[in-house]
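Note that one protein chain is taken out, while the other chains of the complex remain in position.
So, chain A:
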Amino acid sequence: MSKELFTELSTMANKKKLFFGAGAAIIMLMTAFRAEPVQQPVAVKASAERGKQVYVKRCMACHQADGGGVPHLNAPLDGASAVTGKDKAKLIKIVLNGMTDRVEIDGEFYSNNMPGNKDLTDAEIADVLTYVRTGWSNKSSAVTVAEVKAVRTKK
């Protein structure tokens, strides 16, 4: 669906110019469009594939194969606001430096320390973050090598 069409339909719906039936039709239309898989650019897909290998080796022991984490011990990645959010720099910092703060994340505290991963290359960190931001139920954007490099070199 084009943005223009969506906006127009939404505006019409908001103005309550449409009958309920028409509103339902819009929802059905939107659902139909959503159901169509969003075609990831090939590069993002390839990065995520490589990232999965890094994930299995470095992250899975604690964050689990399904990104679910462990209640109260290890923070989940699947559906986590900090993982899918806009602040990629913060996320890159956590992967690089680890995390030992006891802060509330989406309503829960987590006990285990996360080690840093400075020995991973910029490409490996970009790949693994692309994997976790696009994997499971997450539908966020990729992380690039340049973004990782920028965070790592920033003093």
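In the analysis below, contacts are C-beta pairs under 8 Å (C-beta built on N, C-alpha and C of every residue); 3 or more make two chains touch, one makes a residue touch a chain; residues count from 1.
Quick note on the criterion: contacts and distances are computed from a predicted model.
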| item | value |
| --- | --- |
| Which of "Carnitine transport ATP-binding protein OpuCA", "FAD-dependent oxidoreductase", "Glucose/arabinose dehydrogenase, beta-propeller fold" or "Amino acid/amide ABC transporter membrane protein 1 (HAAT family)" matches, in UniProt, the chain that is not displayed | "Glucose/arabinose dehydrogenase, beta-propeller fold" |
| Touching residue (missing chain; options A:51, A:69 or A:135) | A:69 |
| Hidden partner interface residues of chain A, rising order | 56, 60-62, 64-66, 68-74, 76, 98, 100, 102, 109, 111-116, 119 |
